[in-house]
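Inspection log for the structure reproduced underneath, given as structure tokens.
Excluded from the complex is one protein chain; the other protein chains are retained at their positions.
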Amino acid sequence: MLDYAWLMLLFPALGTLIIAFFGRRLGKGVISWLAPGTVLLSFAVAVSQFATLLGLPAEERHHEVVLWQWMTAGSFSVDLALLIDQLSVTMALVVTGVGFLIHVYSVGYMHDDPRYSRFFAYMNFFILMMLTLVLANNYLLLYVGWEGVGLASYLLIGFWFEKPSAADAGKKAFIVNRVGDFGLALAIMFIWSTVGSLRFADVFANADVLVAAGVIGTVTMLMLLAATGKSAQLPLYVWLPDAMEGPTPVSALIHAATMVTAGVYMTARSAALFDLAPTSAMWVAGIGAATALYAATIALAQTDLKRILAYSTISQLGYMFLAVGVGAYASGIFHLATHAFFKALLFLAAGSVMHALHGELNINKMGNLRAKLPTTYWTYLIGAAALAGIPLLSGFFSKDEILWYAWQKSPVLWAVGLVTAGLTAIYAFRSVFVPFWGQPRDQKLFHHAHESPPAMTVPLIVLAVGAVLAGYIGIPHLSLIEGWLEPVFHAGGAAAEGAKAAYPAAWVEWVLLAVSALVALAGAYFAYTAYVVKTSIPKQVRDSLGWFARLVENKYYVDELYDKVIVNPLRDLANWFAGTVDKAGLDGAVNGIAGIAGWLGGQARRLQTGLVGLYALSILFGAVALVAWLVIR
Amino acid sequence: MTEAYLPILVMMVVAGGFAAIALGVSALLGPRRPNPAKDTPYESGIVPLGDARRRFPVQFYVIAVLFILFDVEVILMYPWAVAARQLGLFGLIEMAIFVVILLVGFIYAWKNDAFKWQ
Partner (left out) sequence: MTFPTLNFPVIAPQIVLVAAALIILLADLMVANKRILGWISLIAVIGALAAVFVCRSDSAAFPLALGGPSGPGTMALADGLGLFASAAVLIAAGLAILLAIERVGDFSRFEKPGSEKKQARSGDHPIAEAPGPQVTDRAGAYYALLLLATAGMTAMATASDLMTIFIALEIFSLALYILVGFNRRDLRSGEAALKYFLLGAFASGFFLYGIALIYAATGTTSLEAILHNIQPMSISLPFRPLLPVGMGLLLVGFGFKLALVPFHMWTPDAYQGAPTPVTAFMSVATKAAAFAALIRVLAAVASYDRPWLLALAALAVLTMTLGNLAALRQTSLKRMLAYSSIAHAGYLLIGLAAGNQLGVEGALYYLLAYTFMNLGAFAVLLAVQRRDENDVTGDRILGLAGRQPLLAALMAVLMFSLAGIPPLAGFFGKLYVFSGAVEAGLAWLAIVGVLNSALGAYYYLRVTILMFMAEPAESDQEISSGKVETLQPGWAVMTTVVLAVLGTIVLGLWQWPWTQTIAQAVSTLALR
């Protein structure tokens, strides 16, 4: 059964090709069945893989499917092969499961879009690439998926390219991601030239070679760079808020549930390497904690519903990095899975609101929407509660587990995590109370609001059920997921196990659990008072904070800083090259004698020879420099 | 090893020095009294008419290039003729191939009116 894992890739691949080339001829009716259908088939295969793995003893839950020999260079070779183990199957289940629901939702959401077929071709392509990423058995294939999802993300963010902001956002996402990608590419090259293989099993078995060569720190830090790019962590998070320019299902699928978690997945997959590089692991945890807190403060001050969710995603990804950084890989993946459910839910609900209000996203123009959009309201409430970590919902269990491991590593990390949890509860419930409660602030918008079609609400309900239940597989001490995933992170699991054993009292865990539950509830209560009962509080808080509030509202001016320091100088440099080098070259020579004459300041009398002479001079200088260097050496 | 190069260095210094001194001294000592007659390209020659950079028929180039091509062909035949006995049949065949290639070029140029003065 496990040998049929490639079917998971086949279905979305076929879907992509068919829709891309025959989409227009097929018509919307066929596509709206075909596109979700391929993902559903992949999901079915993933479930069968999962069931098969469950039936095997723990030590046999590792299977590699070689599709074909891919490349050889000398003694080195890489196969195009899939790895089926607990981690990859868990990821595949999340990707195809959540992905399927979002496809169904999109059928309704994108119904009137003129580029309907192109949208679904991109979406199926994304699923294909994401599955490639999580099912790869070597770093190279992982990198293929890594770039592929980046490409899909870029295409989908810029999907409504008529809006310049959307086209810009797509470009920004791609370029920022490339900065991170170059880290992964270099890490792969280091691994290749040191270990001589890129297969996960070989690399992890020979991780000590990397230590002996003294490059383990470099490799893991480069991986961290890659992960911060893809998973929107400090300092490369800037693309994600802008990515909200894409259609909402895209935000839900790519920029909340699946693609952005690729960095977490890769770090967890490379657990064996990070275990040997404690400094890098500390960096992972530190960056995670800092991002979690940082993004949560920004989320508090946003007024755009989707942007609140975007910063929330960044913050929650910070939690996941915190988890994998402190060696709690299983908890990180657990939070990844629960987050996929409730964040996809929140985004889709936000999309439903947007659908109802004709694209309006400013929460200060909404109000009392629960009367008009009951299904959306209830599902959004469940999602927000899960995000806030209200007890007995999925977010509570996974977040608590991360905090518990953070406590064991360092109380400082725990404290940061706890403060973030409080802030999370506040902004989560702010995003519930302001739009859905109180009085309608814009009567016209309110009047025209209407509930979304079933194709959109049914996925919301299914996801809501998931957001409630997904946490129960990971209840402390009854945890299914820990026992299920732990064997993948051999060394890491053992370390965490050891730490747990070394820790004397179980009551500490219960106390911490109670504390985080209280913080979440307190945050929710504060949000209730501030945004429903006594709405003057936010203004007072803002006034008392002064410059800090402005800083937060403007997202710490990071975008502006990047523009000043990196983007503008680079553009100037390019302009200089295009201007000067080109003027000296073709433009002047061909387009006009006058232009060149001006450039040379009237020095060159006979233009034609003067120019070619310039070229020849360049050759001559090059020749002199080259020969001089070779003679001196 | 550097001693071997010493004469070359001396020669370069002397040559450079000579040129510099000659130019420098004449610039310093020579009287400068320019007049229009002195500034003409040939002071005691014919007065130039018009610009030296004038257009002339591009056909000249074609003829010149063709001339060089067939000139080289003939020149190659001389050394071949000297060694023709030793090279024997092989050399004869090679020369035949060479001539055929040029012949094709000749026919092509001819048919394209390269020899016609237009």
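Should a chain be cited, it is by its letter among A and B, assigned in written order, with residues numbered from 1 in that chain.
Keep this in mind: a residue touches a chain if its C-beta (ideal position, glycine included) is under 8 Å from a C-beta of that chain, and two chains touch if they have at least 3 such contacts.
Quantities reported herein were computed from a predicted structural model and do not represent experimental measurements.
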item	value
Chains in view touching the one left out	A, B
Option touching the unshown chain, where A:Phe11, A:Tyr105 or A:Phe174 are the choices	A:Phe174
Chain not shown, touching residues in subunit B	1, 4-5, 83, 86-88, 90, 94, 100-101, 104-105, 107-108, 111, 118
Contact set of subunit A toward the excluded chain (per top definition)	20-21, 68-74, 77, 80, 140, 143-144, 147-148, 151, 154-155, 158, 161, 167, 170-171, 174-175, 178-179, 181-182, 185-186, 188-190, 192-193, 573-575, 577-579, 581-582, 585-586, 589-590, 611-612, 614-616, 618-619, 621-623, 626-627, 629-631, 633
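The rule we apply is simple: only the chains that are shown with their structure count from here on.
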item	value
Separation of subunit A from subunit B, taking each centre as the mean of its C-alpha atoms, in whole Å	69
